[in-house]
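Working notes for the structure below.
A protein chain is absent from this complex, but the other protein chains hold their places.
== chain A ==
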Amino acid sequence: MKLSLASSPHQHVRRDTGAVMRLVCYAALPGILAQVVFFGWGVLVQLILAGITAVAAEAVILMLRKKPIKRTLQDYSAVLTGLLLAISIPPLAPWWIIVLGTCFAIIIVKQLYGGLGFNMFNPAMAAYVMLLISFPVQMTNWLPPQSLVENNASLLDAVWVVFTGYTVEGYSVAQLKVDIDGISMATPLDHVKTALMSGQTVAEATNVSFMYGTTGAGWVWVTLAYLFGGLALIQQRVITWHIPGSMIAAVALVSLLFYVVSPDNYASPYFHLINGSVIVGAFFIATDPVSASTTPRGRLVFGALIGFWIVIIRIFGNYPDAVAFAVVIMNMAVPLIDYYTQPRTYGHRA
């Protein structure tokens, strides 16, 4: 009998890393499509920039480390990191944001720790946190859904804005953010946070034109598209249900506790789940096979604590969203979680 040692992730389906990473990329396509439809071409520009930067950075580092370049690039993990970062940042952020973030993710967070399989933090999320605390202005400059804005940006405009800061006709991002009524708009999470701080109730805060319009403004559809892609990943057995399941349940439960105590001061579980990046995070980000917990029970704990931190940081923190912070915090706890949740060997008595 041949007994061989294998490193995590211990999957039952025989697939090479490249195939798994490619499947995750494909599963993100519906969500990306929805982002393009509702928020414009910027996402595509960011994706292309991130992809090129990720592959280039990975190749340079591999060359310096004298590792096989072609074989490592074929595991597509760099591309996936770039993709996750590109869909997380505002679509019309300046080009150097995504280039700097991707380089940081690949070079510092992944390769300096030893490359794929050795990084203790999720590269895309660590880079996102780096960008958010370094450049808060650019990183919170989200556009409202296209149907609601006065000046829609074409593909050429998107490219122009990303590289120069202005559209072809000279509109700035601030002008693109203005809606038909001439009111500047923020994301729902951002808007509710600001409104709550200024003493409004949740009901007042969410009762604005751009939030739950008749068409169900873009954010909801983007979230549903990522949910669809995520379920497909579970169906394909690329990821298990443990992390997304416990993470979503924890977000719902913790936000429900707050909501029950005071519905005026805390948004509903539905609001927390549908807005921001909880769903993307649950299916695409927290399930990273390298930096997430590897045991079944450990995954439940890992996901649940991420969900817990998301709600806590959203409610009490300074930043509107918290998925990246929660994931990075829990990445640090993974060795401990894995240690205490090791499955007992078959036939072993307590």
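Some points to look at:
By our rule, a residue touches a chain if its C-beta (ideal position, glycine included) is under 8 Å from a C-beta of that chain, and two chains touch if they have at least 3 such contacts; residues count from 1.
Everything that follows uses one rule, which is that contacts and distances are computed from a predicted model.
Chosen from "Peptide/nickel transport system permease protein", "Ion-translocating oxidoreductase complex subunit E", "Monosaccharide ABC transporter membrane protein (CUT2 family)" or "FeS cluster assembly protein SufB", the protein name that UniProt gives for the omitted chain reads "Ion-translocating oxidoreductase complex subunit E". The missing chain, though absent from the display, is touched by one residue of A:133, A:168, A:203 or A:260; that residue is A:133. In the full complex, chain A contacts the hidden chain through residues 108, 130, 133-138.
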